[in-house]
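Here's the structure, in structure tokens; my notes come after.
What you see is the complex with one protein chain gone and the rest in place.
Right, chain A next:
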Amino acid sequence: MEQQLEEVLAEIAARQDTVGALLANRQGLCLGTKGNINPNVSGIGMAISEQVAKLEPNTTVPATICLYSGNKRCVIQKDGEITGVIFKQQTAASATAASN
């Protein structure tokens, strides 16, 4: 089971601009991390996804939450039992590539 989670985390961490990623269970406990991310973020990440789930409770497809701060982004998505939190930071190189 852990191997599958680690594979998913490795896949997320390999994406452009990703600083770190973690997965949390429905209690907000950290199931695994990859990259530069504090495992303690799992609790607040879970709390945010639970809060947003109250916004449109009848929606079947879960929402993706994105917090922006300068060139940094925190992406949170809940999918069933598991919540994913991804920290992203746009580098100068990726910003140039995006504008081309």
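Just so it is clear, contacts are C-beta pairs under 8 Å (C-beta built on N, C-alpha and C of every residue); 3 or more make two chains touch, one makes a residue touch a chain; residues count from 1.
As a working rule, contacts and distances are computed from a predicted model.
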Protein that the absent chain corresponds to, by UniProt name, given "Late endosomal/lysosomal adaptor and MAPK and MTOR activator 4", "LALA0S06e02894g1_1", "Transcription factor" or "tRNA (adenine(58)-N(1))-methyltransferase catalytic subunit TRM61": "Late endosomal/lysosomal adaptor and MAPK and MTOR activator 4"
Chain A residues touching the omitted chain (full complex): 19, 37-38, 40-41, 44-45, 47-48, 51-52, 54-56, 59, 61, 63-70, 72, 74, 87
